[in-house]
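For this view, one protein chain was removed and the others were kept in their places.
Right after this comes subunit A.
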Amino acid sequence: MKGRRGRFGMGTMTNGRMFTIMILSAVFRRRSRAVMAVIASTVGAATLFCLAAVCIAVPQQMSEDMRSYGANLIVTPVESASSSANGVDAAMVTHTTEMVEAKTPAKVATYRYETVRINSASYIMAGIDSAKVKAINHHWSVQGSWPAPGKVMVGSDVASALGLKIGGDITIAYRAADNGGGASGASASASSSASSTAAPSASSKDGRVSTDILEEGGTSFTVGGIVDTGGSEDEIVYATAADLDKLAGGARGADLIEYSAEASGSALQSIADSINAMTSMGVKAQTVTKINTANSRIITMLQTLFWLVSVVVLVLTFVGVGTTMTSIVSQRRNEIGLRKALGAPSAGVGTEFYAESPMYGLFGGVLGTVLGYGLARVLCAMVFERALPMNWPLAAVSVLCSIFIAVIATIRPVRKASRIDPAVVLREE
């Protein structure tokens, strides 16, 4: 470029400054063209960032959502030792939960089941912690409220069998004999401390116990809500764990621990295996295969779907961006011809273009990434009601990608430009 008189008539300036000014003037004098180039790379970068962010975030969030549709790992006491009658005690629940949570984040809920009598017909009553059960079982359709102290939630089948309405009262009685020999022994020992009357003789004579029940009449509860799940839950009466303990005359361990773990497939199976391997714990873990397999299949399917669609869209978008950039550069044939006629070497012309295009790419890339992040964030907020954290590596990739595409798209027109015969071009073909 040395010795060349620029269009600005400033031949004395250094090459570096000259170069900068030429590029800047190329950008500012043909603003519309520069805007087009920037728009093209913005669109490319926005599409790239948004689609990739969706592909990464959505299956993960979907699987998180799926976790609130029932447990995928259940732990029950082993039915042989005396522990079965006592259930899994609190310390063991904590221990098991620690074992699970060491491997994967999990939500946990415990259930204690007892057979109770309502109008002398037997029903199953479960003692639960409302908040925890609710967190795992998002799909339970509850009219009214979840169990609270003094309030029970009844299954829809129980409700229709007994003609129960929300706000109504039911009297629930507990008979030790209903809950098997071992259980009655356990509750007898528990209730003896509570100085209950009939407990020690309960297991010996059935008739006597039922008269006891009729004398006592049971405890009165308010029906706080009715639950409908379409499963066996419809036949169960739910109360808070404390209420059931009071009714049964003593606290007892859980009969069932439900986990909704983040792990799936073989990872979950290995957690179950490791719990089962510890025979001293007296518990048995089981994965809920039905939900597990289906969940992992659906997630894999969604992942494939999103990635595939994104790749198709991205490839096409980038080809589109490339052609736009190409057309913008090739519009400047005349200018290139003029410069060459004035004595600029082909390499110099090429360098200028190679410096100009990445600028469009960089600018558009940054703009597009911001836009894409905004779109992905809005999408996540709308569909999953969750915030999307910024993915910096992805942002870097999307900016670099748009710079790269801009440069690639410049190669062909510049090659062509270097072959331009100034005379032909200046004569306007």
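Just so it is clear, a residue touches a chain if its C-beta (ideal position, glycine included) is under 8 Å from a C-beta of that chain, and two chains touch if they have at least 3 such contacts; residues count from 1.
Here is the rule we use: contacts and distances are computed from a predicted model.
**Student:** The hidden chain: which UniProt name fits, "Cytochrome c oxidase subunit 1", "Acyl carrier protein", "Ferredoxin-type protein NapG" or "ABC superfamily ATP binding cassette transporter, membrane protein"?
**Tutor:** Options "Cytochrome c oxidase subunit 1", "Acyl carrier protein", "Ferredoxin-type protein NapG" or "ABC superfamily ATP binding cassette transporter, membrane protein" narrow down to "ABC superfamily ATP binding cassette transporter, membrane protein" for the missing chain.
**Student:** Using the definition of touch stated at the top, determine which of A:Met18, A:Ile291, A:Ile405 or A:Ile420 touches the missing chain.
**Tutor:** Checking each option in A:Met18, A:Ile291, A:Ile405 or A:Ile420, the one touching the absent chain turns out to be A:Ile291.
**Student:** Going by the contact rule already stated, which one of A:Val152, A:Ile172 or A:Val321 would touch the omitted chain in the full complex?
**Tutor:** A:Val321
**Student:** Among A:Asp89, A:Asp129 or A:Asp228, which one is in touch with the chain left out?
**Tutor:** A:Asp228
**Student:** Which parts of subunit A are in contact with the chain that was left out?
**Tutor:** 32-33, 36, 39-40, 43-44, 46-47, 50-51, 54, 58, 62, 65-66, 69-70, 76-77, 79, 84, 113, 115, 121-124, 126, 137-141, 143, 157, 160-161, 178-180, 183, 228-232, 234-236, 255-256, 286-294, 297-298, 301-302, 304-306, 308-310, 312-313, 316-317, 319-321, 323-324, 326-328, 331, 375, 379, 382-384, 428
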